[in-house]
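Apart from one protein chain that is not included, each protein chain of the complex appears where it belongs.
For subunit A:
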């Protein structure tokens, strides 16, 4: 199934992740490092001016583009085609796979090189092409490591964040590597292996950080330079993009690239920011002769015009993953989706449905660290609540007990009489459970809480009674505010 990572039910995936202390340590120390770098490059960089203003500009650009998406998609497509490129709109995953398959077949291509791309992971493009008998090679170092190790990305920017250099060495040994676990040596080995493959590549496949509508260009933001090899050696280039990943012009691109580089890896600018426009055969000598742009919907349009549209503002910087305390403790694989973390919990149910991903919106304490970090101001934690609303309203299957409890809550929390009675009864009812001032084993709904935590015993004293006495002692009869704003003695 496209998008899916692993096949464990959610809670089993969580247990597996939690018990992998090795992975948890790798992820949390990466988070600490990335968070600090990001802060330095954003709020901490005076040369940038007010970071909040940048965020607001980013939000505005993304919202504006999404509100005029049809217009800019057409402009992009027209301009791309006018320069000799081929544009294909794929409504579904299958359509996208089929189109790419068709191109590859028509070229009789066997050797395919890829640069890092989440959308191709989303549409399981590698599997589709491998089934055709193609040799598909990931050339981004982290993706290459994962491919060699038959592993999947656990992060959208740093896909192998869950591995350290010892694991990388172990993976490379499968290719006959016998060196140390020094990063330099490991990288040199990967470089040599990849270099040879580049020379024989028939087709290069890339993702797309942004497409620029008014010139028909695609922009790749990278650090290793492998994407430049992917787009300059093979005669054929296929770029796959999510239908929302475009900007009107280079002016807006400038802002978004700034937000992306600084938010994702804390760099002012990545080593390479490459913009490629189809060569109309007259004004350029290098680059692909045959350039295809596959624009993928695959569920995105379902969010357009709905309360979930802000999710499409995402520029995949991963800043929200890098501050998420849940991601910190379970890593990416436990989410079961190629899009993990807060944005994954928002996006996966939209693209893949509640049946498969309905639990993800609950995998958040709603601490809002994601919302605070997002460079394009997506209200991520609010979108998680909106998903929960859909889930309980019929899209998912909340437990019956929970539904009844919430109904009862809805009634009880409107009735002062019931509330006051409850406050008086609680200490009496719970008394048998109280030992030494707290409850360590609670029944029913208290059970998951007391699994690992004590619950305080309800206060024996009643606050409202104390308050009345307190006021009387002070010589003030307790007052209450009336509907007209006046005060009178409380009953």
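Methods note: contacts are C-beta pairs under 8 Å (C-beta built on N, C-alpha and C of every residue); 3 or more make two chains touch, one makes a residue touch a chain; residues count from 1.
The rule is simple: contacts and distances are computed from a predicted model.
Of "Tryptophan synthase beta chain", "Transport permease protein", "ABC transporter substrate-binding protein" or "Lactate utilization protein A", only "Lactate utilization protein A" is the UniProt protein name of the chain excluded from the display. Among A:176, A:432 or A:452, only A:452 touches the chain left out of the display.
Annotation: of A:385, A:428 or A:472, A:385 touches the absent chain (contact as defined above).
For the options A:49, A:133, A:176 or A:410, the residue in contact with the chain missing from this view is A:410. Annotation: of A:134, A:265, A:369 or A:383, A:369 touches the absent chain (contact as defined above). Although one chain is not displayed, its contacts with subunit A can still be listed: residues 11, 14-15, 18, 24, 28, 32, 323, 325-326, 328-330, 362-369, 371-372, 382, 385, 387-393, 398, 402, 406-407, 409-416, 419, 423, 426, 438, 440, 445, 448-449, 451-459, 461-464, 466-467, 470, 476, 478-485, 487, 490-491.
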